[in-house]
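Every protein chain of the complex appears in place save one, which is left out.
Entry: chain A
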Amino acid sequence: MDVEVDHYVILGLPSGDKGAKLSEEEIKKAYHSKLLVLHPDKRPDDPNAHHEFLNLHASYKILMDKNARQSFDEEQDKKRKRRSRKLQQQNSCKRRKTRDVVE
């Protein structure tokens, strides 16, 4: 279920290899600019505000935690490889391919 979340995407960053190469400084910057929009204080009328903010915060904490980020990156990497293998096997399913390019 949660496996589908891409923390880079949540922070408005490029995912995959590109994401894995980002510095902590860049991640923090992205987090800050998202915060100024998504913080519940900024949209008191939005019922989803808390939930989205918590997701943002959780993703940020994961990416700022070296171990967690590394295992997430590896997980993503594995998934990508598995997928491309599957893709080659089945030679179909265009839907999958666009997944990494959300946003």
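The rule is short, and it goes like this: a contact is a pair of C-beta atoms (placed from the backbone, for glycine too) under 8 Å apart; a residue touches a chain by one contact, two chains touch by 3 or more; residues count from 1.
Everything below uses one rule, namely that contacts and distances are computed from a predicted model.
J.: Out of "Ras-related protein Rab-7b", "Proteasome subunit beta", "Molecular chaperones mortalin/PBP74/GRP75, HSP70 superfamily" or "VPS9 domain-containing protein", what name does the UniProt record list for the absent chain?
T.: Per the UniProt record, that chain is "Molecular chaperones mortalin/PBP74/GRP75, HSP70 superfamily".
J.: With the missing chain put back, which residues of chain A would touch it? List them for me.
T.: These residues of chain A touch the chain that is not shown: 2, 5, 28-29, 31-33, 35-37, 39-46, 49-50, 53-55, 57-58, 61-62, 65, 68, 72.
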